[in-house]
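Here the complex is missing a single protein chain, while all its other protein chains stay put.
Chain lettering (A and B) follows the sequence in which the chains are written, and residue indices restart at 1 in each chain.
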Amino acid sequence: MKSLRVVCYLNQFFGQLGGEDKAGVGPQAVKGAVGPARAVEQALGGAGTVVATVRCGDNYVAEQTDKAVAELLALVAAERPDLVIAGPAFLAGRYGVACGALCAAVQAKLGIPAVTGMHGENPGVDLYRRQVYIVETGAEAGRMLAEVGRLVALGLKLVRGEPLGTPAVEGYFARGMTRHIVAERNAAERAVAMLSAKLAGRPFASEVPLPDFPRIPAPRLLKTLEGATIALVTDGGLVPQGNPDGIEPLNATRYGAYSIEGKAGLDAGQYDNVHRGYDTTYVKQDPHRLVPVDVARELEEQGAIGKLHETVYSTTGVATTLAHSARMGREIAEKLRQAGVDAVILTST
Amino acid sequence: MTPVAVMVGANRIVPAAGIIHPLGNTELSPDEEKALRRRIVEKALQALRTEVVAPTVFGGE
Partner (left out) sequence: MSIRLELRRSQVEALAAAANTRLSGHRLDIDLNGLRAALEADTRLSRVRLDLVHPGERCRIGRVFDVVAPRAKLDGSDFPGVLGPVARAGDGVTLALDGVSIVLTDQQAENAGMLAVIDMAGPTAALSTFGRTQNVVLSAWPASGMGRAEYLAAVRLAGLKTAVHLAQAAREAEPDAVEVFELPSPARVPAELGHMPRVAYVFQVHSHQRPTGVDEGILYGDPVRRMVPTILHPNEILDGAVLRGFMGRNATTWAIQNHPVIRALYAEHGRTLWFAGVVVTVAHATEPERVRSAFMAAELVAHALGADGALLTKIGGGAPHVDMAQAAAQCEALGVKTTLIVEDMSTDGSAEGMLLFDFPGMDALVNVGSGQHRLSFPAMERVVGADDLAAKLGGEMNATYGTLCGAIEQIGATHVMAVVE
């Protein structure tokens, strides 16, 4: 079996360039193994050699990640490696994020397997665990040899295309992604067995992890309603006729901003609805059943609210990913905040 | 779908009048529908004015 070419990535400290004073150092490569890369070489045994160690300052990567990663990719590519091993970064946050970003790019752009390692609370874990295999390490370099051993073992499996064990067995952070297998028993049989165990107080393993949504502190309305600007938003799929922004009927990644300036209401003839998750007949007949511009305008005229914001934001909320939903929500919120909006009424179906 | 809203952490939740017509009801006359819509929107305004500490559902119709 041919000896594998491995490239290691280290930050300025582990790469022996210096401490925080060298955190701004740019990307560079040296031949052979430096610092912890020697532990990698040892763990590789005869399976491979560390042909180069690529190093960069943590601040250089943190402050201009895309540029830094592109430069690092070029250095990595020049060595024609079979495998890239970054870190371990332990609890060093900028380093962990840099390792994750580099590994993700090496996989995506160069098609080369990559592995890194860090502590569970390193921000690099949450950011990159879905795309990159990240081995769990301690907070400091105390058990480096053993941890490097796990990184190398996992890396070798990836290169050789060998099937991986579960996260618990291989030592990496569960990527939080699902894949299909074919079970021996059908779901009904598994469910009856699980319920029996639950009733008997015996242990069982649920097939779906419980969701974990961060608590969002509830903002307070700092004005009276009579002085507040209220905006209307919906995920019910309202679009102008012709859907000019191409809002997707499913898995939406886009939202539209539609002016209601000077309008007392929504004219059904000017609007359509692209949502695929419910029968949109009634909201097409009368869009106010979804976005209550008529009532909101009356409340504005009567002084019950200060102002009805002149833009309605709309997207489709069926099979929208959590990631896109959160992003669209943030973007819309930012636009509304810059426009001086105080509160939002969002209609969801 | 209020349980979903509660789960993802939406803090102020007003139950609407159904999936296919959240702010309407096709069994009502247009005037009654608009009155229903107004009541739900007014409840939403009341919710906005109310201090909450956790996902709170503001009563059904």
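Just so we're on the same page, contacts are C-beta pairs under 8 Å (C-beta built on N, C-alpha and C of every residue); 3 or more make two chains touch, one makes a residue touch a chain.
As the structure is a prediction and not an experimental result, all values here were calculated from the model.
K.L.:
Among the options A:Arg130, A:Lys157 or A:Lys335, which residue touches the chain absent from this view?
P.N.:
Of the listed residues, the one touching the omitted chain is A:Arg130.
K.L.:
Among A:Gly45, A:Pro209 or A:Gly262, which one touches the chain that has been omitted from the display?
P.N.:
A:Pro209
K.L.:
Touching the hidden chain in the complete assembly: which of A:Gln64, A:Thr224 or A:Asn251 does that?
P.N.:
Only one of A:Gln64, A:Thr224 or A:Asn251 touches the chain omitted from view, namely A:Asn251.
K.L.:
Touching the absent chain in the whole complex: find that residue among A:Asp66, A:Glu121, A:Glu140 or A:Asp279.
P.N.:
Only one listed residue reaches the unshown chain, and that is A:Asp279.
K.L.:
Since one chain has been left out of the picture, which residues of subunit A touch it in the full complex?
P.N.:
Looking at subunit A, the ones touching the missing chain are residues 130, 166-167, 174-192, 194-196, 198-200, 204, 206-212, 251, 277-279, 318-323.
K.L.:
Pick out the residues on subunit B that sit against the missing chain.
P.N.:
The list for subunit B reads 1-4, 6-7, 15-20, 60-61.
Just so we're on the same page, only the chains that are shown with their structure count from here on.
K.L.:
Which subunit B residues qualify as touching subunit A in the complex?
P.N.:
Residue list for subunit B touching subunit A: 1, 5, 7-12, 16, 19-24, 26, 33-34, 37-38, 40-42, 44-45, 48-49, 51-54.
K.L.:
Which positions of subunit A touch subunit B when the two form their complex?
P.N.:
211, 213-216, 218, 220-221, 225, 228, 230, 236, 278-283, 286, 288-292, 294-296, 298-299, 304-305, 343, 345, 347-349
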